[in-house]
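Here is the structure we will look at, set down as structure tokens.
Every protein chain of the complex appears in place save one, which is left out.
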Amino acid sequence: MKLIIICIIQLILVPALSPFFVGIVRKVKARLQNRRGASVFQPYSDIWKLLHKDEVISEDASWIFRYTPYILFSITIIVGASIPLFVTTFTNYFTSDFLVVVYLLALGTFFLALAGLDVGNAFGGFGSSREMTVSALTEAGLVFSILVLALTAHTTNLFSIASHIESLTLHSHAQYVSICLAFIGFIIALLAETGRFPFDNPSTHLELTMIHEAMILEYSGKRLALIEWASANKLLIFISLGSNLFLPWGIANSIDSADIIFSLVLFLLKVTCFCVAIAALESSIAKVRYFRIPDLLLTSFILSVIAIILVI
Amino acid sequence: MIDILVKISFFFMLSSFIIGAVGSLVFMRNNWLANLCGNLFAFAGSAFGIITSAVILITGSVISCSLPTSFTLFTLSLHIDSLSAFFLFIISLISLLCSIYGIGYITHFFNKYNIGTLGFFYNIFIAGMVLVVTANNGLFFLIVWEIMSLASYFLVIYEHKDKENIKAGTLYFVMTHIGTAFIIFAFLLLYKTTGSFDFTIIKDNISGISPFMKNSIFVLTIIGFGTKAGIIPLHTWLPGAHPAAPSHVSALMSGVMIKTGIYMFIRIFLDILPDAPLWWGYTILIIGSISSLLGILYALIEHDIKRLLAYSSIENIGIILLGLGSALVFFSLNMKSFAIMGLIAALYHTLNHSIFKALLFMGAGSVISGTHTRNIEEYGGLIKTMPQTAFLFLIGSMAVSALPPFNGFFSEWLTFQSLFHGIKSFSFFTQLIFIIAAGSLIFTGGLAAACFVKAFGITFLARPRSEAAKHAKESSFTLRIGMASLAVLTLFFGLFAGPVSSMLSRISKSLCVFQDSESAISTQFHAVKLQDDFAIVSMPGILISLVLFITGIVIIIYLLTRNQKIRKGITWDCGTSLTPRMEITDTGFSRSLITIFGGLLKPSRQSDIEYHDANQRYFQKLNIATLGTRHDIYNTYLYKPLQGLVTIIADYVKTIQSGNINGYILYIFIAMMSLLLLFVI
Amino acid sequence: MFLASSQFLYFMEIMIFVSVIFMHMCKKNTSAVFLYMFQSSMLTLLLIIISIKEASLPFAMVTVFTFIIKVIIAPVFFLNLVKRHKFKFAVSTYLNMPMTLLTLTVLLTITHYKFLKPLVSLAPSKENLLLLSFATILASIFLIINRRGALSQMVGILSLENGIVSFASLAGLEENPGLQIGITFNLLVWVIIATVFVSMIYRKFGTLNVTTMKDLKE
Partner (left out) sequence: MVIIFLISAPLLAAILSLFVRRNSLLLEVFTITAAAIELVTGLVIAYSVHHKGSYSFTSYFSVDALGIILVMIIAVIGFVASWYSISYVREEAKEDIIGFSRVKQYYIFLNLFLFAMLSAVVTTSPIIMWVSIEGTTLSTAFLVSFYNKPEAIDAAWKYLIINSVGLLLGFFGTLLFFSPTIGVSDHHGMIHWQTILSNASTFNPFVAKTAFIFVLIGYGTKMGLVPMHTWLPDAHSNAPVPISSLLSGVLLSVAFYAILHFKVIVDSSVGTEFSQTLLIVFGSASVLIASFFILIQKDYKRLFAYSSIEHMGIMALGFGFGGIGAFAAILHMIYHSLAKPILFFSAGNIFLKYHSKEIANVRGTLSVLPITSITLLIGFLTITGVPPFGIFITKLYLLTAGIKEHPVVTAIVLFSFALVFAGFLRHVVSMIFGRNGESIPKGELNTGTILPSIVLVSILIILGFYLPSSIKLLIETAVSNY
């Protein structure tokens, strides 16, 4: 019984909470810009509103355009359920290998980019091009930064990594340093993957700067809602990965109720902190030029490589 | 009992190919008869091939037979062990489906080219490949190897009215011949060491081989078979030759023929030569990294859909070599269980690549037969006119981009895992090599996705960019049958990763060197698990969750919003009228990646572009534009200098024939005098 | 028996060699032909002496046959050729006179150098003779190399043949007389064909200088 409840929590935690954390980021950013900002629950209302609106679909759109939102959203739910959120004993053997997670997310990106191309407007195309460019370069940093942990923990299963890292007493300074380096690499990859500053501006509609928004320009109604929701999910997935893999302390190692509740609370706290940090980061740095992006992403990759060399 | 059955089936296979070959020549005058004869017998032969290989794979038996010929040292000896049977299986499987596809595809050559010769060379080509992977005698091997090359050469130049094809064919034939020269030399060195061309005898007598000899054979083999496999920088023939052939043959060449090189790599490095030194593995890993990364980058640049696929083959050969290289390194370090894992990764990717690359080439063939062009820039919107081709091509694209739940993902995952083990375990230098390999594999994966988004998106999505694309029709039934079967296979081999891996593990263990060692991966039906719980993946799990969640979400959303109206509108056009010219082009799509990797790709630059509407522009002239279509650094830095050297020598040699008779007699005089001085003392 | 003495043979051989030297130096085609005639007659003398020594009739017949072909028919052919086409002057040599002579000296030295000595084991008593006729062979080849005129080259080949025959006769490497007559007959056919070619060359190219024929090269 308890297990089933935990399962369900694990399954719906990400989609349920993700709009909230997007709201937090927006709120903090508004505050930092001396605005009052909308309520932190505003994203829920947005999704609800969009879900009930009528839709316009381009006559050029094919089934790819129609089904991409569903695929994207489903993938974020699957991935959300396959990563450690608040408990590590949850041994999801099916999809919780970190390469599976990375490639499942890539599957979403793949379809999103195709959807951007599908309707044949000028924006969608370059949006897809940029998205694929960035994601092709990001993957390396992402995989290698997690690989540092995987090699430390001798497993590539995300749950096992979390529990290992949590129970790990670090022996050498090299390991500290390497995990720190990997963390920096991961943060860079996170910002790139979730379309944040300095890579992308999630609230722009200016063709010079937009990547993600350009691809979904043609969407409206329920499909737009799903895509927005999916990208919120993605943000939460990455934040949870960051907080539970690199800073897993406090995550529940058993299905003891008290542990789990404590862990859940701690998880919310960690994620909130993360969101605040991201908002702060976004407010304090400028978006880089598109052709500067590779430098940054390569930095993330190199940092992880150094970390790997240190960790062995 | 089984022995005899297998032999009979093998014999039937060969005779089907021969009947097919001869038959299509006989029926040369009648297009349909020649077509049916060529393809149906190829189909039958392939079916027998599948039966043969399946029986051997399942029973694990080893079949060998030998017929003496009228030539000494040269026996028609065949030896089919599990490894051969595996490659035989791949060849038969792909050629089976290619033959189905061919029946429909060939119709558009009717009355333009001779169908009979196509059928002839097609059958000979398949028979050649089949014999290459089963031959057990060096001379026999070389003969069938050359027959395979010869047949494929004629298939490459089949559309001989196109000058480019002839050029590509010539380059291919010359390269493959030079490659064969290296192979011959390697075999000669083996002969020198053991006194035989028979692989079995060589294997038995090779233990005393000197390291110098062993390393020489390694280098020669890498160059010789690497030319066929298309490793960079020996790949230059590949992007020209594969596209030039008819599409179902391209599918065979890219999907299967280049794998014969891989087969011989495995055969020689892990089976015939004993005790591979560490640097062999390093070399292969480095070659694999370079080939995979550069291969996919070149693919990104291409506008020609079949050339793009050909470059992607180079990339995939690179990935296979990463698996094989790690296997060799582990083998040298005596970590045999991991070596088996690497080998499984390589074999699995070999199988997978054959399937999805054949699928993609067939898809490309359908598109080409619909639009009569290979230029991606002239496609667009084909998903509406050719929906089924589009769907099948999409599956292929996803598989080649290693996206779950298709088969490409699993083999790439396994390759990653063996590379991770390499990073985990050894000395600094080994670790560094493995990091390079893993890094290049990751970049390759991302770039492959970008490349195939481009290939699929520009081809099938948006609005048609040309008249031809607008009026394209869905390809005929047999074409779709061929593709659909392959698409099902991509999913099948993705889904049943567990059983297939255990089969591959058995194949690997059938090699002498791995006979008494355990594989590092354990398989169940639903999951593949690595030693020490390092990693677990369940391909059925991924598929089921994807299917469940997607259908679930679709249903839920449908239930929630069934009352809503969906209005069709035109794409947002910013107030102007949107034309296909405004869509992103193929060049535009990959432009940013090309710019980023400009240092590696060395794209050509064009200066002083003048626009036809210059007076309306703010910048009336653009000084430098990156075209990114040419990347002949291999020509410039490797082949041209070599060719130049030969030409210079030839020019010197030419002066011998000066036309002066006095000089000629002087040669005789000098030759005579120097011989007298040198030899008679 | 002065005639049969080896001194006399040596004298003949020297004459044969000297005629080759003069062939190198001569300026006129006719003189080359006369030199060949002279050389052939010296060779015939040599053969006569040997046949007397051997006292064999068939051999004498061979000698007669040789005399007819080499001293009479071939020169007559050549002289007719020269007269018909009026190419009186021979085409010059590649090397100038001193260099030619120097090379000939070198060749002569080489033949007398130690390493060829074992060759005379064929007939140890005639060491100098053999070496000298070997030198004749080399000098004749050098003649073909050195001269640009088609006719001179022909003469060179014939002189080479004379050198070989003299060597063989001196060394006793003789064959069936019938065969020898055949060989000589062969030579006659050769001379006929070659003269036809020489006149063809003269008609097509307007000169006997073979260096003008340079179209056949790579």
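When the chains are written out, they are named A, B and C in that same order, and each has its own residue count from 1.
Everything below uses one rule, namely that contacts are C-beta pairs under 8 Å (C-beta built on N, C-alpha and C of every residue); 3 or more make two chains touch, one makes a residue touch a chain.
Note that the structure is predicted; figures quoted are calculated from it, not measured.
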{"item": "Touching partners, among the displayed chains, of the absent chain", "value": "B, C"}
{"item": "Selected residue (touches chain absent from view) among B:142, B:453, B:513 or B:550", "value": "B:142"}
{"item": "Which of B:7, B:108, B:160 or B:506 contacts the chain that the document leaves out", "value": "B:160"}
{"item": "Chain not shown, touching residues in chain B", "value": "70-74, 139, 142-144, 146-147, 150, 157, 160, 163, 166, 169-170, 173-174, 177-178, 181, 184-185, 188-189, 191-192, 197, 646-647, 649-651, 653-654, 656-657, 661, 663-665, 667-668, 670-672, 675-676, 679-680"}
{"item": "Contacts of chain C with the absent chain, listed as residue ranges", "value": "56, 58-59, 118-119, 121-122, 137, 141, 144, 150, 153-154, 157, 160-161, 164, 167-168, 171-179, 182-183, 186, 189-190, 193-194, 197, 200-201, 204-205, 210, 213, 215-216, 218"}
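Quick note on the criterion: only the chains that are shown with their structure count from here on.
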{"item": "Inter-centroid spacing, chain C versus chain B (mean Cα positions, whole Å)", "value": "70"}
{"item": "Per-residue multi-chain contacts in chain A, two or more chains", "value": "none"}
{"item": "Contacts with two or more other chains, residues of chain B listed in rising order", "value": "none"}
{"item": "Contacting residues of chain B [partner chain C, same complex]", "value": "654, 657-662, 665-666, 668-669, 673, 676-677, 680-681"}
{"item": "Chain B residues touching chain A - in the complex, by the definition given at the top", "value": "380-381, 383-384, 390, 394, 398, 401-404, 409, 413, 416-417, 420, 423-424, 428, 431-432, 435, 438-439, 442-443, 445-447, 449-450, 453-454, 456-458, 460-463, 527, 532-538, 541-542, 544-546, 549-550, 552-554, 557, 560-561, 564-573, 578, 580, 582-584, 588-593, 595-596"}
{"item": "Complex contacts: residues of chain C adjacent to chain B", "value": "94, 110, 115-116, 141-142, 144-148, 153, 210-211, 213-218"}
